[in-house]
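The complex is shown incomplete by one protein chain, all other protein chains being positioned as in the whole.
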């Protein structure tokens, strides 16, 4: 399967990414670009997007980029910091890039933007299993 | 306001924690215990809970524990690793403990359990603003 | 080889841990306790111990605890935050505990204390290779 087919298959059964309204703008081996819109049901007690919303978009971007190589890949460690508050109607975009690819591991940085403004930064390490997507 | 009142006020307007079905079992200055159930709409493409679900529970536990001291506190850096897959019907519980409290910063570890099994570990640093809950 | 033999073999060739003056107080499968003293040549431009000194002690504690199981284990991701400044003559102690052990991965928390005071917190994930210590 090619990266686009893999991401389609992953998205097809990904109920939470569907609830989030994630749109896949680009999918490749080691990269992905995703987009979504902040909705009222995603807010926390401060009236801004819950930190888990940007985490979710970044974590999905990580999964799509890593699995795009054709091997089942699972996250090992992830971290995120949030730089800007997000409000309903804001469109955010995640850009996943591969920093290093080893036999067993892949290392990724995912930046999240609202227009040109960096709103969150995520880093993730994945373990690459021996099982292929088919 | 006491910790219980603060958490009630935070939860009252926290649409996403409500969607998650988070129940506050304990709230205090520097600690919190939260619980929720995994539902089908929280699953990812592998048929297990999306990583953002456990992140969300832990991040809410962090916010409640840190704000329980009475000062508005915002997260600076967070990290999580996932140890066990979660399925619909699983009940997970987050226990937030304060590792260190400084004038400007608070440091927290949040362990997430399914029954007695550790399923995820989260660590978060918060910045303590000068604004009080009232 | 048992945990004590493994740590002895690792320490024997560990020039940097020797420069640091690390003493192994306890070594076991999944745990370790190390101690060292801050010296003037370990200070940074602020007159306190460079952050890499506590990192070094914690990273060694991680390596000893993880390799104590008998399989060559290498760190994948590590993080640390520093809570208290350290001065020459301070004795610091690292306590490594295993949070979870899987077939391929081990997850560890290392707390560093000066007497009873927590001065730094470290978390590390290791990959467990198939090569045994012998």
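Labels A, B and C are assigned to the chains in the order they are written; within every chain, residues are numbered from 1.
To be clear about the criterion, a residue touches a chain if its C-beta (ideal position, glycine included) is under 8 Å from a C-beta of that chain, and two chains touch if they have at least 3 such contacts.
Nothing here was measured: the structure is a model prediction, and the numbers come from that model.
Asker: Specify the residue from the set C:25, C:52 or C:91 that touches the hidden chain.
Answerer: From the options C:25, C:52 or C:91, the contact with the absent chain belongs to C:52.
Asker: Decide which residue listed in C:27, C:63 or C:95 touches the omitted chain of the complex.
Answerer: Only one of C:27, C:63 or C:95 touches the chain omitted from view, namely C:63.
Asker: What residues on chain B make contact with the chain left out of this view?
Answerer: 76-77, 79, 104-105, 125, 127
Asker: Which chain C residues touch the hidden chain?
Answerer: That gives, for chain C, the contact residues 9-17, 19, 40-47, 50-53, 55-56, 59-60, 63, 75-82.
Asker: Hey, which chain A residues sit against the chain that's not shown?
Answerer: 79, 81, 83, 99-100, 102, 107, 109, 118, 121, 123, 125
We take it that only the chains that are shown with their structure count from here on.
Asker: Are the two sides of the chain B and chain C contact the same residues or different ones, given that same means over half of the numbers occur on both copies?
Answerer: On the two sides of the chain C and chain B interface, the residue numbers are mostly the same, over half being shared.
Asker: Using only the C-alpha atoms, find the rotation that maps chain A onto chain B and quote its angle between 0 and 180 degrees, to the nearest 5.
Answerer: The superposition gives an angle of 180 degrees.
Asker: For chain A and chain C, let me know how many angstrom lie between their CA-based centres, rounded off.
Answerer: Once rounded, the distance between the two centres reads 33 Å.
Asker: How many angstrom lie between the centres of chain A and chain B, each centre taken as the mean Cα position?
Answerer: Roughly 21 Å, centre to centre.
Asker: Quick one: report the Å distance separating chain B from chain C, using the average Cα coordinate of each chain.
Answerer: 29
Asker: Note the residues in chain C that touch 2 or more other chains, in rising order.
Answerer: Counting only residues that touch two or more other chains, chain C contributes 79, 125.
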